[in-house]
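Heads up, one of the protein chains got dropped from this complex, but the rest are sitting where they should.
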Amino acid sequence: MSQEHHDDDGRGGHIHQEPTSFFWKYVLSIDHKMIGKQYLFTAMFFLLFGGMMALMMRWQIAYPSQPVPVLGALLKPLAAEQLEAKYPDAKTRPKPAKNTIFTADTLKDGKVVIQGGAIAPEGYTKLVTMHGSMMIFFVIIPILVGAFGNFLIPLHIGARDVAFPILNALSYWLFFIASVLILGAFFLEAGTAAAGWTSYPPLSALSEMDPASSSGGAIWVLSLFFIGFSSIVTGVNFLATIVTMRAPGMTWTRLPLVTWSQFITAVFQTLATPVLAAALMMLFMDQVAGTNFFIPAGIHTTADEPLSRAGGGHPLLWQHVFWFYSHPAVYILILPGMGIASDLLSTFARKPIFGYKAMVASMCGIMFLGFVVWGHHMFLSGIGAGMGKFFMTTTMLIALPSAIKVFNWLATMYGGSLSWRSPGLWAYSFIAMFTIGGLSGIFMAATPVDIPMHDTYYIVAHFHYVVFGGTLMAVFGGLTFWFPKFFGRMMSEFWAKVHWAFTFVAFNLTFFPMHLLGEGGHMRRIGSAVEKYEFLQPLQGMNVFITHAAILLGFSQLIFLANFFYSMFYGPKAEANPWRSNTLEWTTASPVPYHNYDRIPIVQHGPYEYNAAPETTGSDWQPQDRQTNAAKKG
Amino acid sequence: MSDASAHAAHAGEPGHAVHAVSEFEHAQSKLGMWLFLASEVMFFSGLIGAYIVLRMGGTKEVFDGSVLNWKLAAVNTVALLASSLTMALAISAIRRDDIHRAAINIFLTISLGGVFLIIKAIEYSTKFLHHITPGTNVFYSCYFTMTGFHGIHVLAGLIVLGVLLVRILQGRYSSKNYTVIENTGLYWHLVDVVWIFLFPILYLL
Amino acid sequence: MIPEPLKKFIVPAAVGLPVLVGIILTFLHGDMGYTLPNINSAYGEEIDSLYRIIMYTVGFVFFLVEGLLVYFVIEYRERPGRKVIYTHGSQKAELIWTIVPGLYLIWLGVYQISSWERIREKFPKASEGRELVQVFPQQYAWDFRHPGENGAFGDEDDWNEPVLKVPVNQNILLKMSSKDVIHSFFLPFARVKMDVLPGMQTRAWFKLDRIPCWDPKKNQAVLLTEPEFKSKRIAMKGFALKDKVRDTTGVRDFYYEPVPGAKVKVAADGKLEDFDPDQARIDYIFHHMDVACAELCGMNHYTMRAFCEVYPQDLYQKLVADKAEEIDGADKWKTIWDKVYAKFNVIDE
Partner (left out) sequence: MSAENHDKIYFKVFYALVGLTALTVAVSHINLGRPGNIGLAVLIAGFKVCVVGAFFMHLKDERGEMRNWTYAFVFFPFVLFGILVILLIPDVGMRVMAQN
């Protein structure tokens, strides 16, 4: 993008006066920063919600059919007798509330014989489903793409807003509709969807097999359809923004890696999500319109009665089309995290990223390979052995870019000046945890080894190391790092460190043992295995240990919340560039003014020019819109 | 979709007459439209791809296009092609600041799209009268789903075109500002493209 | 106070030690029952050796990366007057750590293909001697259909049970198709796992070299080879498996109790004799192993457990013969199932 564009031809976006009314400023705002915050807070709510559900699941596993502390007593339904006792008058007596998650007390002539408030069997499957769906579609993607993407992309490329601000607001409100739908499903008669976040038909398509399919399941499908639409719109928006609105001098090789990762992510969102939408619509038709896309002939009900369906579909079709989206979605979940970690690393090591071009190239490699590896989720699903070989090979290949990234990160740290301030610590732990998650993936890529591993806790450990240990740690680091730009104040460094330490410890204590559970053959998505399976008895002790660690992990997050919201209002005021960082957003005030930049900056050099020539000037950093010391020198 | 209207609403002022759109903004929102069309292509790829593989795995008796009325569908094809033509003519008219021609062509486009939907409705109703539903067999599942979603796209296009017609008659567009019409045109042609594929693979094979 | 040279280790120690302690604790927890015994003589060892190969290489990379990471964090920590190396990268280094892992991954991919083919493509043929079993899971129950004496399905001597009964040291070929939703057949000790789908057939095969029995003295399961089994006195009938819930975590203590008033059938060197419980001298009790469903298949997914009983060859032949007598022609397999699944008898190799 050449220099002679002035910023009044709309290239950087126009300056608009900030809306004053509360509604236009905070609710229907079309300012990318406000929309980013809206995404952030919605996603944080779902993070709490999904974490709570995870703890309830862990409780059921460690203490099967024991009442869940606090929640159980609060949320358990009243049994019929208790209702009668409470409302003697039959006319005013309310119907027994349907509660698909918790069990009610079991009474015998007026006395409680079995305490209610434990997780019901169907409740556990619903928790599994909702935890997965929410953490992926309502927490990680909205935070990474919605919050960080919205907030950072225009700032990083030196623009005043995204390309299509109104579409940006639209995509948030589509996301909002989706969240209302998925939460509303809890109040349905049959409860929420209960077929896992992968929602394999026929289970997810036939209400004969799972009573929630045609009600809660359909709502789940619609909700995901809306959120898919939302991410398509966001993807289109970001692609157009990054392609067209880069400030003068912001060449592709000068983009911060966060923005690069957002670009690749946007490609996935634009081209992969529609396929999910198609699959969802076919599933929806199967659920409510009686079509047969995924329903083969010869299905029988548990009473051995033939099912009144024409059949002729194929259950593997769903798995293929679903994973065609959902594997790229896995990279949507991690790539922006990698980008954030790279930025933090370079800033807190005071060194340029080692091998910037290789980093970008590996992300592009992931973009192309990411579309042809989905079958490794299906090695044992009945796909042909030849297909297994093909997908195994491509999967082996796609492990390479991640390896390159890890080694480049290490090389970036080598010989740097590594700060131990919390964002740095998060970045280092991101690398540590992502390494574990990536390495454990090789076991599953090896098809024969995958046979005992498949659908066990080993998988659970693997993707939690990637998505929690990887992405979420990068998110925490990013939030601490960009907090001044978000809210104009600093977070308490001490409490940030405490939160980091607790999270790091509790996280490893929770998820590392799961590898061993998996090697012990412990199936995933199974509520109270210990009540049934003899070969799992020795593992129960570890299950209890994991549950306790998980509770610790859950409660350590309260430290972060307290720190976050306290600092938002009472934290010390932040100067423009508290971390001595190079990228463009630090050249403007904190918090970022409504129009981002008074003048569209003219970019002089790459984002990671730390310690270019500290001896000439005292400073070890050069903002992207100033000349490097090296250039100054001559 | 268009950056221009976006800014009109953005500044809170009513998008009043001829607000010039810079060449950059025109190109930018066209790129946005193309990206959106790419995702639309992927959406129909999902449906059509599923149909192709199901058909390969299915039997001749089930997947038999001759049970559908190809004559009506052929008429529909011509109607959509014609509407694409009038759409293109409308755009070249607005490029020449020929508001009158543009309005007439948009109107023709809308009516041809309407014809398409009416014929589609006749097709559906005859099927339902013979108690043929999406659940009859997997071929009809594909048929109703694909044509249904295509129909929804046509309907959406018609609504947008209706709004455009009103705004054109209010003289809000000119050779300086016709991005919205151009983008709507692109979308309309995509709907046409999808049908060009659906017609043979559903009705003729 | 802490001496200066140790200060730098405070944070790493504060974080690292709990993690280490915890990981060690996890190993000590739960009676060390982690890595399952492998009793699949067909290909179980191949899987385990490949697993070990990956574990060694991956473990090496793991300690390399994490070690360097921790070392860098401590060694290059921010200090006043620290000189920073200014570099944008080195072609040579990057080439090395692109090519070396690349070659390793490609080698790994090629190396495992033969095992994969052996497990998933080269199913045992009738000529090689094999025992066919059809598996028809439905929601929360398994149904195993045995071909009977003539080894063919779809005729009168087929018999079906919720228990998978197979001979030891014999190829077992499972032909599986689900009645309703997707299930997954999982036989942990044999490294066997395969999804079972409705409307299509999936296959799995294995060969067991040991027989699960129960040691009543130690009160724990044992795995006997066929010779061991023959040399011992094994109670085949007359005992019932009981369990006692230990605590709120739901852990069970299993034990066998004589069935009141029932004869104890003892197998010793191939003969079966009846005894009264008190005078029946036995070494082991005939036991079974768990068959699990590994795919979420509905609200009671966790209850979908079946047993797999492994018989020595001679006892298995006797079992099949007895079955042929006790079942009369009209069994429930002469129903829709033969219409729907008849072709599964012919689909093969």
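First chain written, first letter: the chains are A, B and C, and each begins at residue 1.
FYI, a residue touches a chain if its C-beta (ideal position, glycine included) is under 8 Å from a C-beta of that chain, and two chains touch if they have at least 3 such contacts.
Small disclaimer: the values here were computed from a predicted structure and weren't measured.
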Candidates B:V67, B:A88, B:I132 or B:V160 - the one touching the absent chain: B:A88
Selected residue (touches chain absent from view) among A:L317, A:I459, A:M473 or A:I546: A:L317
Listed residues A:I119, A:L271, A:L307 or A:A506, member touching the removed chain: A:L271
Chain A, residues in touch with the chain not shown (by the definition above): 239, 243-244, 270-271, 275, 296-298, 311-312, 314, 316-317, 320-321, 324, 371-372, 375, 382-384, 386-387, 390
Absent-chain interface as seen on chain B, which is shown: 23, 27-28, 30-31, 34-35, 37-39, 41-42, 45-46, 48-50, 52-54, 56-59, 62, 70, 74, 77-78, 81-82, 84-85, 87-89, 92, 95-96, 185-186, 189, 192-193, 196-197, 199-201, 204-205
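Here is the rule we use: only the chains that are shown with their structure count from here on.
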Overall pattern in which the protein chains touch one another (line/ring/star/complete/other): line
Central chain (distance from its CA mean to the mean of all protein CA atoms): A
Inter-chain centre distance, chain A versus chain C - centres from mean C-alpha coordinates, in Å: 32
Centroid distance [mean C-alpha coordinates] between chain C and chain B, Å: 54
Euclidean distance of C-alpha centroids - chain A vs chain B, Å: 34
Contacts with 2+ other chains: residues of chain A: 311, 314
Of chain A, residues touching chain C in the complex: 62-66, 121-122, 124-125, 128, 194-196, 200, 202-203, 206, 208-210, 296-302, 304, 306, 311, 314-316, 349-352, 354-358, 380-382, 385, 388-389, 392-393, 396-397, 399-400, 403-404, 406-408, 410-411, 413-420, 428, 431-432, 435-436, 439-440, 442-443, 446-449, 451-452, 454-456, 501, 504-505, 508-509, 512-513, 516, 519-521, 523, 525-535, 537-545, 549, 610-614, 620
Parts of chain A lying in touch with chain B, wherever the complex brings them together: 9-11, 14, 16-17, 19, 24, 30, 163-167, 232, 235-237, 239-240, 243-245, 270-279, 281-282, 285, 289-293, 309-314, 317, 321, 324
For the chain B and chain A complex, residues of the former touching the latter: 1, 3, 6-7, 9-12, 22, 24-25, 27-29, 31-32, 35-36, 38-47, 49-50, 53-54, 57-58, 62, 133-138, 141-142, 144-145, 149
